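Omission of a single protein chain aside, the complex is shown with its protein chains in their original locations.
Per-chain numbering from 1; labels A and B assigned in written order.
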Amino acid sequence: MNGGTAQALRVSGLSVSIPLASGTLQAVRNINLVLRPGQTLGVVGESGSGKSITALAIMKLLPPAARRSAGAIRLGSTDLMAADERELAMAVRGKRIGMIFQEPMTSLNPVYTIGRQLIETMTLRGEVSATAAEARAVFLLEKVGLPDPRSRLGQYPHQLSGGQRQRVMIAMALMNEPELLIADEPTTALDVTIQAQILRLLADLQREFGMSMILITHDLGVVARVADRVAVMYAGEIVETGTVAEVLSDPRHPYTRGLLACVPDTGNGENPRRLGSIPGIVPSMIGDTTGCAFASRCPRVVARCRVAHPPRRDLGPERSFLCFDPRTTDANASAVITDNETAVPRIAPGATAAADTILAVRDVSCTFRVRRGFFGRPRPLRAVDHVDLDVRRGEVLALVGESGCGKTTLSRIMLGSQRIDSGDVMLDGTLLSALPDKQRARRIQPIFQDPYSSLNPRRTISEIIAQPLRVHGIGDAASRLAQTERMMDLVGLPRRLFHSYPSQLSGGQRQRAAIARAIIMAPDLLICDEPTSALDVSVQSQILNLLLDLRDELHLTYLFITHNLSIVRYLADRIAVMYFGQIVELGDKHAVLENPRHPYTRALLKSILSITPGAGIPDAGLGADFPNPLDVPRGCRFHPRCPLADDRCRNEVPQPVWLGGAMARCLQAYGDEKC
Amino acid sequence: MKPMTATGELAQSDRTAAVDPAAVTEDGGHGLSPASIARRRARSHTGLQIGCFIILAIAIIALLAPWLSPFDPYAQNLAERLLPPVWVNGGNWTHLLGTDHLGRDYLSRLLYGARVSLGIGFGAASIGCVIGVALGLLAGYFGGRIDQVINFVLNCKLAMPHLLLIMALVFVLGPSVTVVVVVIGMTHWTFYLLVTRATTLQLRELDFVAAARAIGCSRLQIMLREILPNVANQIIVIFTLEVGNAMLSEAALSFLGLGVPAPIPSWGLMIAEGKAAMFFRPWLVVIPGIALFVLVIAINLLGDGIRDVTAPDRRT
Partner (left out) sequence: MLRFTLRRGFVALLVALTVSFGTYFMFNFATDPAATIAGEEADQSVIEQIRHEYGFDKPFAVQYLDWMGGVVHGNFGNSYYWHQPVVDLIKTHAPVTIKLALSALLVTLLIALPLGIAAALRPNSLIDRFALTVAVGAQAIPNFWLGLMLIVLFAVKFPIFPVSGGGSWIHFVLPAFVLGTTSVPTVMRLTRTGLLDVMSADYIRTARAKGFRGARLIFRHALRNALLPLVSVLAVQFGHKLGGSVITETVFGLNGLGRLAVQSIFGSDIPTVEILVLIFVLTFVILTLLADLINAWLDPRIRLV
């Protein structure tokens, strides 16, 4: 790399190793990074790729046991490798480099006010007076879009929402006008509509203050919209780097190609083929590793990949990738990585108008009593408010909404595990509540979001999968064993995991085990609550493909709860959009996605970050944050955030309106879209 | 007080343990099972090994006391009262540790005393374990009214000075070994309750419990088969610590004259009996005290060791 222009940051030969009980983990292996002033570098990778460790290593904020080595880490003209702890703290951290972390909920000190935490960032070094710092804090809080900044200074973190806290974190990172901003997954913990807002804010502020930025993320969409250049990390190495346009439109490394193939196409139009996926899981980088770390998952692997470290191939200044494969310009190669099964077009079953209803939710409400704070009086929180919803046999019904909208409560109601205040849930014409637990269990099964908590850590995989048979007293030991093995084959779990414990499996494998447990009694309806949101992109597509295959094979019906609209486009037949305890839009996939009636649905669709380099960050056009669920707005519940809201919306409660086979709960739905 | 954060923390720590690449290797399934991780850690845990060794040794001595002890621990010999141990001037090899104020062989009484301490310790800790774990599971799993009632009982228990409560109960029921075991057991359950309840509160929110419910498991099945095995490690740790505490309570009771009734050899009673002569014959107090101290330390080392060995991975 020999760029002649100025460099904001240059990292050469950075390695980080972390000693663990079972050996030394090579978390980051000999990476080089160059960042020009004013540029944004996106660092992309799945969990365990070493991307966060890289960020922490630059700041020397690594866990105590970790060991860092590097040729040099040059920030402007300063070598950070040569600086001691005191110099780093005084002159670099928080001063020349600002950092934003992933978890806004836990990254602020809960016992001190926002003001104190902002101000001390400047006064800490004794160079700035408290008044000057306070003025700067107010200025920045205004900049990051927090209304009434002066009164915010006296507030505590828990009094702010996640999005607001992340804004405070950003303001805090900017207090000393740093030349470099490192943002580690700054929007991962936030809702989609908030994500777009925060990314816009970051991009705007970066331009305004002329900072360089390193943006660490797992989301190729985020990189596509925000970054200038991208570095793709895999197993502690940068496997490919270049400008965003180059890398995303012409990926050279098989891993980059695989990642891109895994992302559901978010452009308009049908998605006929199966998602691509990368088989296997990220190898552990413990001890000495020989050969290419990607070899075990690579479709183009050859013998030498396993024995020798691949060379870096330069395609131009600051554009390179790490691979033996000389076929650098093979145009067809993007199709190489699909599932091992052939790319069968999905058979869309006739799950439309004629299909019968398997589960019917009729005017269901559910209220919790929530105590605000320790001393507060419990108040009612209506999580689900007069909801009607049909699940039709054989379809995939997607339930979409942001956190706190009541979608999980609704799913638990449909599972029969949540008591309701009023209304009926009917399973094939029978009241769900009247059905004995065990009969219900044979018809409806759940799949949960977090594969780390959905399996009992004290049971082996075979015990977990066979548990329903045992509880229901189905078959004898031998037949259960046979059935368990059949299920493991069906979901693609290797037989040798039979006696393993959940902690010995990867996230994807655990989710497969959870699926096997759910289908072993051949239920009709699976209720999947964000089953892939805890998984990496490449694993997510494996699981989505598996779910679709199983549906075709076992004639299953899915209620699929998600916040991710690109998954919805890939897999749903119908879509229900939920906001504040109500279904605000419901209809056929095409109707909802191509012609959304409700402004909230439109905002959600706009917030999708598809992989379109240079497309800029979309503006969802939503005001404010998700309101406090205890304070239900008058009139239309969406009006405080709605761009279309008028006086009528503020006073009148909208009723469901059916327009061309789709339902919308919006007062503006008539005039706008009726044609 | 803050179950929400606690749940979050558990899920978090679970996850760090799970993502630890040490547990998942190239194509999965080659990592270590929880039991083998514990075994591997135990092999390098000195405290655990020392504790184990001492307890085993004392347990064997207690079992073999009738064969090991040179004299009948009840046999008085007023002619040979208050003999010093062998290493003090005037001691002899017949009575290695000397004799007490009634001329009973101190070594024999010490050996038999181990039986009393171990028996009362394990017996009382078991009684407390059953009470505390049962209440904790109920309170944590059901919550609501049941939790409130159990919490009230707990508050009443905590508000009473511990030793006074035991003393009053023993006084009312009349001292005997059985009464001492039962009373100490009935008063040593708070720690089990607190920990079981807190853990159950966290566990019941986890998806594997929801999955069990969705399968159709009964509440009893969920409590006993899903939740209890996940609390077991912590219960074992508390059990060992409570064995130590029960032994100390027994000794204190006997010291105050409300424990094991007189001729039975108990280390606490031996200290009490030796107290009168302690300025001139300190060994009467030192010897049983050290025995008690060593035994309780060994048990606590064992408990701490089990906790370290079974704790989820923690990266520092």
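In the analysis below, a contact is a pair of C-beta atoms (placed from the backbone, for glycine too) under 8 Å apart; a residue touches a chain by one contact, two chains touch by 3 or more.
Everything numeric in this text was worked out from a predicted model, so none of it was measured.
Note that the absent chain touches A, B when the full complex is taken as a whole. Residue A:Leu108 is the one among A:Leu108, A:Ala133 or A:Cys262 that touches the chain missing from this view. Touching the missing chain, out of B:Leu97, B:Ala211, B:Val296 or B:Val309, is residue B:Val296. Mapped onto chain A, the interface with the missing chain covers residues 59, 61, 85-86, 89-90, 92-95, 98-99, 101, 103, 106-113, 120-121, 124-125, 156, 158-159, 169, 172, 372-377.
Interface with the hidden chain, as seen from chain B, comprises residues 152, 155-156, 158-164, 167-169, 171-173, 241, 244, 248, 251-252, 255-256, 268, 271, 275, 278-279, 282, 285-286, 289, 292-293, 296-297, 299-301, 304, 316.
What we mean here is this: only the chains that are shown with their structure count from here on.
Chain A and chain B have CA centres that are 46 Å apart.
Those residues of chain B lying in contact with chain A across their complex are 1, 11, 14-15, 17-34, 40-41, 206-208, 210-218, 221, 226, 229-230, 232, 313, 315-316.
Residues 18, 20-23, 25, 47-48, 63-65, 280-281, 283-286, 296, 374, 412, 415-417, 437-438, 440-442, 444-446, 448-450, 452-458, 467-468, 471-472, 494, 496-497, 500-507, 509, 514, 517 of chain A touch chain B in their complex.
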